[in-house]
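Omission of a single protein chain aside, the complex is shown with its protein chains in their original locations.
Right after this comes chain A.
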Amino acid sequence: MSLPDDPPASAVQIKRKRSRFELGLTGIALLIPIALFVIVLFLGQYAWQAIGFNGIRFIGTIDWSLGNLYMNPVVTRGYSVPLGANYGILAFIVGTLFSSFLALLFALPVAVGTAIFLAEAVPERLRPALSLLVELVAVVPSVVFGLWGIYVLAPLISHYIGPGITAVLGFIPFFNIHNSTGSGFGLLAAAIVLALMITPIIATTLYDALRQVPRELRESAVALGATRFEVVIKTMLPTVRVTLVGGVVLGLGRALGETMAVLMVSGGALNYLPKTLFTPISTMAAFILSQLDSALGDPTNMAVKSLAEIALVLFLITLAVNALARVIVRGATFVRNV
């Protein structure tokens, strides 16, 4: 009778199906933020006592000592901790930021150059092979970089790079290798190893973006009489600037959190800040790894909790760097639009 007025059954079904599909998608999409939230929650809860015990001293001082794990614990500032226990991580924060940003300084020009070369200058037939090579560097396990750092890079810095830098810039104490052990293990070695690890990350991200730049944009730039160099610098790079910052953030995240390779070449500094480019350092991630085994022997467990607090601080630093990068991108877009 009223057949045409009946709601089309198939439409309802589609709607329900879609809503189920959407629900599923939302659920899957939520997994990542939930996992992140759970990790932070766990770290915060686990480190809670350490946060109370350490206070602001934690990030403001450079003296780290697990204390005497073989004597009976004593009560300090209301917490039961090993005698002489003191947890100050300023040296590790400085080591982490210093080595990562130095690595970025080395990696950025190389990565940008590589990406432009791959996208613009390489013959079409060679491009897949060469870009594959760059991507291969990105998948080299970090321990391999660490070994290379120990056996090749450190001696190289000790015998050639270090004395070379000293010969040119030695009048500035920071660049004088004679103000350090001269062993090659230290800030510069860590930064170079990190730079090698993050260069392919930035390069491949940027390369992919450069390939996506609309053909019309290039053609119009050429039509306006731009040289090839000007096309790249004035048309293409500004177009992909957001991706570039994204790649830098990815690379920086890797550098800030890198553990094994840094542990192997950093020289494991404890209780002092780096005075020269060649001084040993420690980074937060590497330090957590190197201390964990001994910290497990702490009957009060405060040592492990303090290591968890380091992880929390490292997480916050990574978050801050990420946020900063976003602000920079937005700022740059805003300026352009004005």
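As a working rule, a contact is a pair of C-beta atoms (placed from the backbone, for glycine too) under 8 Å apart; a residue touches a chain by one contact, two chains touch by 3 or more; residues count from 1.
One rule holds in what follows: contacts and distances are computed from a predicted model.
Per UniProt, the protein behind the absent chain is "Phosphate-binding protein PstS"; the candidates were "Dihydroorotase", "Electron transfer flavoprotein subunit beta", "Phosphate-binding protein PstS" or "Multicomponent Na+:H+ antiporter subunit A". Remark: the omitted chain is touched by one listed residue; of A:174, A:229 or A:272 this is A:272.
In the complete complex, the hidden chain is touched by one of A:155, A:173 or A:238, namely A:155. In the complete complex, the residue from A:50, A:231 or A:264 that touches the missing chain is A:264. Counting the whole complex, the residues of chain A in touch with the unshown chain are 63-66, 68-73, 84, 86, 150-151, 154-155, 158, 180-185, 263-264, 266-272, 275, 280, 282, 289-297, 299.
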